[in-house]
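All protein chains of the complex are present and in place, except for one that has been dropped.
The chains carry the letters A and B, assigned in the order they are written, with residues numbered from 1 in each.
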Amino acid sequence: MNGEFIPHTVAALFTLAIFSFLWKDNPLYKAAESLAVGLSAGYFTVILIRTSLMRTLIDPLFEEGQVLVIIPGILGLLMYLRLTRRWTWISRYPLAFYMGIASGAALSPTILAYVVRQIEYTIVPMGFGSWEGITNILIVVMVFCSLFYFFFSVPHKGVFGGVSRIGIWVIMVAFGAQFGFTVMARISLLIGRVQFLLGDWLGLIHLE
Amino acid sequence: MKWEIPLVIVFVTGVILALSDFVPHQSIQDVREFFMSWLQIIGVLAVGLGLVSLTQVNLVKVRRKTPGWIYSVITLFGLVIMLVTGFVWDYREPSNPFQFLFQYALLPIYATMFSLLAFYIASAAFRAFKARNALATTILVTAVIVMLGQVPVGAKLAPLKSWIMEVPNMAGFRAILLGIGLGGVAMALKIVFGIERAYMGRD
Partner (left out) sequence: MSFLEKIPRLDRRVLYLLVAIAAVVPMFTPLGLPIPTSREVEGLFDYIEELGPGSTVLVAFDFDPQTVGENGPQASGVLRHCFERDVNVLITALSQNAPGMAQEMIETAAAEYDKVNGVDFCYLGYQPYPAIVIMSIGQNFRIPFPQDFYGTPLDSIPLMRAKQNYDDIDLVVSVAAGWVAESWVTYAKERYGCDVALAVTAVQAAQYYTFWNAQQIVGLLPGLKGAAEYQAMMKGAGMSYTDAPLRGMDVQSIEHLLIIAFIVVGNVGFFAERARQRREAAAARAERRGER
């Protein structure tokens, strides 16, 4: 028995408590789940106060004498007026500050990342002479048709109907691929827990 | 006061930050840096709202003895014990009660909760993944090829899987991504120009 056996047993009991839900909903599962919510909030609060609040507000203000940090400090505290009825409108001030900065800063990088770059790499050399050229034709057609599927300003009839029909087929292939990847993701998480139970806890398998 | 000033703040800060991407002058970059550091502090304080809300909700449940109130007691217990250990012991030490609770209670519970999804997705594949029509069959066949191509046992299908991921899958998601991007930009502009105000709540 190694020194980690007791902590690992604690972790294993919590693991089994959660797995018990597979049989049916039960108090053990609910208790573990509720405990995790509290622990998570507590953990986050400790880290937030000790690494974020202290380092960005308290220490600069009281130890380094940076008086200006009082302004965002007060703005931050004004957010708590959201919890009152009468003064809730004051919380709009810091919220406006936050939303203005976040929206303004997001504008051009979002256009670049999600629009310009995507269009740039859809305008690619096409041709039937090489596999790459054929693939590029497929990419252009598929992106165009998929986009057209979301374009509702003309009725999807006739040629437009055909284009949008190709679009929905492409999107369905994408969703199928996403489903395949989702299965892989969920199984991976189970593998992690099984490796913990059989390896770290019971020592039945040895992983390097 | 209640609406005008916040809308002015949104507009001014939004325009300054948007301009800072195009104007390399040091003064506007300094303002950007200043705003970023302020935002960090506002953000740190604002996050506490969630904690206050969580505590309030659970305390009310306990006080009113609503069904399942005992689980609220457990949540509050978890919160308090983490706070106490977090402030009594050094959060940076690798082994103390604070780290113990994280490593051997919080981590296994959350990791296992998500691993339950493996069972549910298997059950969903059995019950709901039906070849009802041509489009459903397309999803089904693609999913099967991708699932096989991703694992060593289906290595022969790996090239086909890669082609699916890099051509039709990529094309489909590119169209969706373009939509998300254009929608995001439109929303950001609506916020900066004060057209979108839902985030401010009502009077």
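Throughout what follows, a contact is a pair of C-beta atoms (placed from the backbone, for glycine too) under 8 Å apart; a residue touches a chain by one contact, two chains touch by 3 or more.
Note that the structure is a prediction, hence the values are computed from the model and not measured.
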Touched by the hidden chain, restricted to displayed chains: A, B
Omitted-chain contact residue, chosen from A:47, A:81, A:126 or A:168: A:47
Which of B:60, B:131 or B:186 contacts the chain that the document leaves out: B:131
Hidden-chain contact residue, picked from the options B:15, B:28 or B:47: B:47
For chain A, the residues touching the chain missing from this view: 22-23, 40, 43-44, 47-48, 51-52, 55-56, 59-60, 102, 105-106, 108-110, 112-114, 117-118, 120-121, 139, 174, 177-178, 181-185, 187-195, 198-199, 204-205, 207-208
Touching residues on chain B - with respect to the absent chain: 21, 29, 32-33, 36-37, 39-40, 43-44, 47, 92, 94, 99, 102-103, 106-108, 110-111, 113-115, 118-119, 121-123, 125-127, 129-131, 140, 143-144, 147-148, 150-155, 158, 162, 165-166, 169-170, 173-174, 176-177
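The rule is simple: only the chains that are shown with their structure count from here on.
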Intercentroid distance (Cα basis), chain B paired with chain A, Å: 4
List of chain B residues in touch with chain A within their complex: 1-3, 5-7, 9-18, 20-22, 32, 35-52, 54, 68, 71-72, 74-83, 86-87, 91, 98, 100-121, 125, 129, 135, 138-147, 150-151, 164-165, 167-182, 184-185, 187-189, 191-192, 199-201, 203
Chain A residues within the chain B interface of the complex: 7-8, 10-12, 14-15, 17-19, 21-22, 30-48, 50-53, 56-57, 69, 71-73, 75-77, 79-80, 82-83, 88-89, 92-111, 113-115, 118-119, 122, 135, 138-139, 142-143, 146-147, 149-150, 167-184, 186-187, 189-190, 192-193, 196
